[in-house]
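Left out: one protein chain. Kept in place: all the others.
Moving on, here comes subunit A:
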Amino acid sequence: MSIQPGTEGSAPVGAELGAPAQTPPSPDKGMFGVKGTGDVSGFGRLTRPRPAAFDSPRPYGGYFDDVYDALEEAYPALSEAIEKVVVDRAELTLHVRAEHIVEVCQVMRDDAALRFELCSSVDAVDYLGSDERRFHIAYQLTSMTYRRRVRLEVAVADGVTVPSVTGVYPTADWQEREIYDMFGVVFPGHPNLTRILMPDDWEGHPQRKDYPLGGVPVEYKGAEIPPPDQRRVYQ
């Protein structure tokens, strides 16, 4: 299993007790008797732990400085709202504290020097094992006036809520529902936070890293598809 750096070989556990996709106990051997990664070259052992995103130093380059300065001017409490600023691969990421996300979005949308009219995408990533606050919600904002993109990122631990931005960007409605459905992050202030892609009575949140893929007993007698990490795989 490659999904958890540092815990190689550990079997995935179900998201919650009684979850339909809970992995049944299975032997360590894969379908073809391969142990571990099946890698004999040795290079496969070179695991690179995901480095924490570091604060980027000023100047950020490009329009990023303009965006940051304009935001600072329009939103004086910025220093306590922002945890860090990361510039990577020509993309600007502002790590925002959860309780400030709605205010920051409001300023980003309305300020004349920012004008991020469109919230392109809202989605989440589960950094289980590498960050205490495992769920990172990413808001991809687009300024059509200035043709700029900025990403806001909010990190929360399991069970911690993130205020809904649907009041500022109504388009976040279904996308926050999807995050709730797939990760179980709750957005207070959302008009109708229900499951959207999975059935209403589904247990567990499938996109969590500790929710296994496959291994679900199917209806045919005795048939079961092993989870992919139990099949033959080269990692």
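The criterion applied here is as follows: a residue touches a chain if its C-beta (ideal position, glycine included) is under 8 Å from a C-beta of that chain, and two chains touch if they have at least 3 such contacts; residues count from 1.
Criterion: contacts and distances are computed from a predicted model.
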item: Undepicted complex member, UniProt protein name, chosen from "Transport permease protein", "4Fe-4S dicluster domain-containing protein", "NADH-quinone oxidoreductase subunit D" or "PDGLE domain-containing protein"; value: "NADH-quinone oxidoreductase subunit D"
item: Subunit A, residues in touch with the chain not shown (by the definition above); value: 2-3, 5, 39, 41, 43-44, 47-51, 88-89, 91, 93, 117-121, 123, 125-126, 130, 138, 140, 142, 144, 147, 149, 151, 169-175, 178, 195-199, 206-207, 213, 228-229, 233-235
